[in-house]
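What you see is part of a larger complex, with each chain still in position.
As written, the chains take the letters A, B and C, and residue 1 is the first residue of each chain.
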């Protein structure tokens, strides 16, 4: 048995049981669908393979897609809205980077320094997730986590 | 079974058992009525639907209403008094925001930087809760949490 | 059953069991008498009713009375000595405050910023407890916590 520590949508500090390591992502997605998260967003944002972006299961990190008032698809995570940006591949003599898709937002004055990244000008932003390179992992896809069937503590 | 970690009214670090996820809010309200809280206030304050303000169950977040010496209704939360403010809807070309009700207080010099928000002038404030937009959720209402009947550990 | 997390007199991070919520203060006083504390001192110090000062059970917060080399009664808490100060009632047009008794000490350069409060001049101090207003609560009094009889884990 594992214990998974979560922050609920109301900010409460809750610990739940996970029967075994291979059920961990399912349980995270189950609670993540309610906006519950575990741990902190890594600095620079979560790193996922590029080919997982198309059907990424946002519930895994407690996030969800929504459409804003201007009809744009955004990602909501812990009360912040993140915008999708496509980054072109870089292929100069100094730096080689494959194309990427990044979800980020402008920094607010209540954001701590270690999550703020500098952009070109004075602008600072905060990253939620970066999809770049790597090899697609099925465990991150929506279809691979049929969390509707999972009912933790159903017998309680 | 879940574990809920709380800070008591005396600041002690306590963990209690919750039989199942659907009982979580009831247990939070039960201990919240004594001023116990779980986790931290999210930066920018808790976000709730506008239509929940009228009968919001403040015990859910360990807060309570009180009347100050000038007869004004305030909210007490972890030793700080918050004042109710009505924010008008914004409908300019740049920004569209529905009307909101915000509970906030002036910042103190012992408040950490990440909770301080800037107002018009030099003034800084700290938000406890913002009621704006969204759809009313019955689980946040006072009547839906008959926590007088709940007696955690009654059999202990 | 509850879990209470404590910091021992040697700074160790220890968790003990508490049979039920109504035994919590007794268990805190039992370990507090050894200098063990739970959680952090709230910023601005613990807030207690004025009428609890006369027979306050300092063990509840892991503190104890002692007499310093000049015969003065002080409070020892986590290695720091705090002095008793009587604050007169304030009754001006701008501010009305009842009389209070405050336990505080001068700030040290190793104190973090969020516990330092500014006094009149350049002087900064740190508050442990403030007794002001409110209504006496018997559960904070020495006599109400006969912790000599309590023997947690006696059967282990």
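As a convention for this text, contacts are C-beta pairs under 8 Å (C-beta built on N, C-alpha and C of every residue); 3 or more make two chains touch, one makes a residue touch a chain.
Remember, it's a predicted structure, so these values are computed and weren't measured experimentally.
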Assuming all chains share one sequence, and 3 are in place here, what does the full complex add up to? 5
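Heads up, the rule we're going with is that only the chains that are shown with their structure count from here on.
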What's the minimum number of touch steps needed to get from chain A to chain C? 2
Gap in Å, rounded to a whole number, between the CA centres of chain C and chain A: 42
Which integer distance in Å separates the CA centroid of chain B from that of chain C? 26
Which parts of chain A, given as residue numbers and ranges, touch two or more other chains? none
Chain C touches which residues of chain B in the complex? 3, 7-8, 10-17, 31, 69, 78-79, 108-112, 152-153, 156
Interfacial residue positions of chain B with respect to chain A in the complex: 1-6, 15, 18-21, 24-25, 28, 38-44, 46-47, 60-61, 96, 114-118
